[in-house]
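A protein chain is absent from this complex, but the other protein chains hold their places.
So that you can tell them apart, the chains are marked A, B and C in the order they are listed, and the count of residues begins at 1 in each.
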Amino acid sequence: MQIAIIGLGRMGGNIARRLMSHGHECLVYDRSAETVSALSGEGARGAGSLEELASGFSGRRVFWVMLPAGEPTETAIRDLAGLASEGDVIIDGGNTFYKDDIRRAKELSEKGIHYIDVGTSGGVWGLERGYCMMIGGPDATVRELDPIFDALAPGAGDIERTRGRHAEDTRAERGYIHAGPAGAGHFVKMVHNGIEYGLMQAYAEGFDILKTKNSHLLPEDERFDLNLPDIAEVWRRGSVISSWLLDLTAIALAGDRNLDHFSGNVADSGEGRWTLEAAMEEAVPVNVLSAALYARYRSRQMATFGDKMLSAMRYGFGGHVEIPQ
Amino acid sequence: MQIAIIGLGRMGGNIARRLMSHGHECLVYDRSAETVSALSGEGARGAGSLEELASGFSGRRVFWVMLPAGEPTETAIRDLAGLASEGDVIIDGGNTFYKDDIRRAKELSEKGIHYIDVGTSGGVWGLERGYCMMIGGPDATVRELDPIFDALAPGAGDIERTRGRHAEDTRAERGYIHAGPAGAGHFVKMVHNGIEYGLMQAYAEGFDILKTKNSHLLPEDERFDLNLPDIAEVWRRGSVISSWLLDLTAIALAGDRNLDHFSGNVADSGEGRWTLEAAMEEAVPVNVLSAALYARYRSRQMATFGDKMLSAMRYGFGGHVEIPQ
Amino acid sequence: MQIAIIGLGRMGGNIARRLMSHGHECLVYDRSAETVSALSGEGARGAGSLEELASGFSGRRVFWVMLPAGEPTETAIRDLAGLASEGDVIIDGGNTFYKDDIRRAKELSEKGIHYIDVGTSGGVWGLERGYCMMIGGPDATVRELDPIFDALAPGAGDIERTRGRHAEDTRAERGYIHAGPAGAGHFVKMVHNGIEYGLMQAYAEGFDILKTKNSHLLPEDERFDLNLPDIAEVWRRGSVISSWLLDLTAIALAGDRNLDHFSGNVADSGEGRWTLEAAMEEAVPVNVLSAALYARYRSRQMATFGDKMLSAMRYGFGGHVEIPQ
Partner (left out) sequence: MQIAIIGLGRMGGNIARRLMSHGHECLVYDRSAETVSALSGEGARGAGSLEELASGFSGRRVFWVMLPAGEPTETAIRDLAGLASEGDVIIDGGNTFYKDDIRRAKELSEKGIHYIDVGTSGGVWGLERGYCMMIGGPDATVRELDPIFDALAPGAGDIERTRGRHAEDTRAERGYIHAGPAGAGHFVKMVHNGIEYGLMQAYAEGFDILKTKNSHLLPEDERFDLNLPDIAEVWRRGSVISSWLLDLTAIALAGDRNLDHFSGNVADSGEGRWTLEAAMEEAVPVNVLSAALYARYRSRQMATFGDKMLSAMRYGFGGHVEIPQ
């Protein structure tokens, strides 16, 4: 199929590459002409503007927008909507808030443009491993685009089949699902990321306990000398908590056992926050997912004003003076 | 009554003073001779050793130990047990773990010594306001010591009577209770402190939100210029969240609106931890009390190893590079 | 002053009463004619419609809307805007989301109407104790309405002055503040309620530990027989955790020591959720406030799907069968 990719960063570039390697024809655009020209050298058809991109199609246009959520995506989709004709498709493969999908799908459908939201997981490994995709939008369009999704997905590979599974639809087993109408794809991806935060923080807290057990701050007879790279490694093998995130942890620790290359200043994308908002709209208690998000906030802070308030109250009622740091 | 006070720090010294001002005779001991002599100047009978203290009584001996929990208290009680006779009383007024009380009461009862545990709240304000006390031990002994507790307690004062309360026992209304057998006093005090942590952290988080709403890190049109001293003040007056801790917060903010005198490095005593342990023994979920304790741990830390692990995983799956701090 | 009160529920009715008792003239409207007529019997001037209400003023109109947040308030304000003239004032005294205030203030200012948001704390006790108010809006209008706020506020009363406080503006000490521009009043009130949730849950968890310590599910030698009404009572007297919420707890326990009159099915208003959203917008970690909100969600649930998933995983990896409930 012919497909345009808008945004050739870490994700977009590799998506184009994987599509081309599966025989699809990619028209590509990025605000950096250099990036466009690099990918052109790999077989893509580069465009210097969205207009040029839109006019490069021989038939029905399919645009895959792969830009940061928020303003950049919003602007690109508005601009593409101006260039698209009835029957064309705009796909948002980024990390958009699902309510924005619902709004956009409604607006675009008035012009006869089909809107598809794709939550895409796989990060920098997707080119090689394939992308896990959660798709929202009208059924007919999702089916028409199946060759695209099939090419991007990891396929069944050598991952063991789920015992007891008898679904006729084999898409989930090949790494993508049609989750529901507009917004459903990004909703499922959002929850995926919320879970991801929780999993990561569970490992982080556990390793903090292990690491601190080696600390010179503990009395000598309470101290161990635990080998963290070995522990991460052994847990990959037959333990209940083996996972891909643990594999990545083992890789990181193998090369740098104290993780000295990192400062521990952890960013958070919108999806952690939106997951909490969704939980609140549904009145679902999510203590673990919240704590995981807040741990990231805290990782970026020095002592907060609230910390000082605690000290002030303790001084107030007990005359307690702070331990110097 | 004649009573000995062992340990004349912030709490013990004032307890002696309040007892003397109510006509009790205080024998006092502290490892600092200077402190003993200072209090002797205020009417107490000072002793240079526990032996001298024990021999100073004219009748049945009552020892009030007011030392840091753990080793200091444990040692003092063991030494006093060696000096005490059948029928004497040892009171632990500190912050002892309630299971230690149960063990000690059993050991001492074999020698005919009565053991009383008193959880004492009131901090540096107790001399003036009186101490709120939660008492554990045998009923007869608690009743015999009533003049002591009555003197230390705040009394009914001008605190409004609880609507609908018809208890014959007026002790709670005068500021002390006999909570139950050995350990019950410190158990109730431990939970009191666990709640205290939770309350403090609730205020701290709320004020953090207010303070950050003024921050130059927010876009200008999302910013307010909230006056924190005024907010603490107004909440003292007719709002649902008025409390003594809020009064203390208002005092702190009145003098130093940015709390620049504090670093926000917050200590925690054993009681927060024990409250969590007790909750775990009872399988009671205590998310708020835990979070409050952990906030204190975190206040004393820079980026943790766990934070670095999060960064390492994010780099691993997404190629995400940390934002410089 | 002449002032109209729209909405005569638990809050609105008492606000009218307190204003009248301070010599203000109240025009009142409620969709229930019965309620209007009841308050007319107490000296208010009742109206059968908003139109009638609006035409009842002799000069500049001041409308105090005291309705549930969301649709009811939004509708009333839109209707009043249609009836109001340049220079008139609309006050929202309810629990509106502060961003709605900012939007409304902008819209109404285009018509020359002044908009004021008032976060009002005090609940059913406000008539007697006065209301604690946090006000947002233009400075001139807030000053013009001062007689209204002064009448509603508790006044300095016999609450002790905050040591070290030297503010020229005495409003905070009399129970109301001008927090800032449109939205600032409800923002501060929102955080107030967030803190309230946290405080309540801290007490709730502590009392859960105490209550469970009496439980027949514990081994007999680990059990106490703690008297909860007495504990709540004694903590009111000289302890660090005394507060108005504790006073209310003591009242509840005095009349019903097992709280058998309550099911423990706890509602939450929007303000707890908004506080979390505000914290997320500011990247402030609020573990305690979140946990307090989630405890309410959980109080309304039976076993969740997530609980079942835990059981399913445990069965999957360990063959663990659930304990029958």
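As a working rule, a residue touches a chain if its C-beta (ideal position, glycine included) is under 8 Å from a C-beta of that chain, and two chains touch if they have at least 3 such contacts.
If you're wondering where the values come from, they're calculated on a predicted model, not measured in any experiment.
Visitor: Of the listed residues C:24, C:60, C:223 or C:314, which contacts the missing chain in the full complex?
Guide: The missing chain is touched by C:314.
Visitor: Thinking of the whole complex, not just what is shown, which of A:46, A:93, A:130 or A:316 touches the missing chain?
Guide: In the complete complex, the chain left out is touched by residue A:130.
Visitor: Kindly note down the residues of chain A that lie in touch with the hidden chain.
Guide: The list for chain A reads 121-123, 126, 129-134, 153-154, 156-157, 159-160, 162-167, 169, 171-177, 179-181, 183-184, 187-188, 191-192, 194-199, 201-203, 205-206, 208-210, 212-213, 215, 218, 222, 224-227, 229-231, 233-247, 250-251, 254-255, 275, 278-279, 281-289, 291-292, 294-295.
Visitor: Which chain B residues would touch the chain omitted from the figure, given the whole complex?
Guide: Given the touch definition above, chain B has residues 240, 268, 273, 276-277, 280, 283-287, 290-291, 293-295, 297-298, 300-301, 304, 317 touching the missing chain.
Visitor: I need the residue numbers on chain C that touch the omitted chain, in ascending order.
Guide: Residues in contact with the chain left out: 10, 123-125, 200-201, 203-205, 207-208, 211-212, 244-245, 248-249, 251-253, 256, 258-259, 261-267, 287, 291, 295-296, 298-300, 303-320, 322-325.
By definition in this document, only the chains that are shown with their structure count from here on.
Visitor: Name the most central chain, where centre means the mean of Cα atoms.
Guide: Here the chain at the core of the arrangement is C.
Visitor: Ranked by contacting C-beta pairs, which pair of chains comes out on top?
Guide: The largest set of C-beta contacts joins the chains B-C.
Visitor: From the centre of chain B, which other chain's Cα mean sits the farthest off?
Guide: Chain centre farthest from chain B's centre: A.
Visitor: Roughly how far is chain B from chain C, going centre to centre by Cα mean, in whole Å?
Guide: 31
Visitor: Cα centroid separation between chain A and chain B, in whole Å?
Guide: Chain centroid spacing, chain A to chain B, equals 47 Å.
Visitor: CA centre of chain A versus CA centre of chain C: separation in Å?
Guide: One centre to the other, that is 38 Å.
Visitor: Can you list every residue of chain C that touches 2 or more other chains, as numbers and ranges?
Guide: 240, 283-287, 291, 294-295
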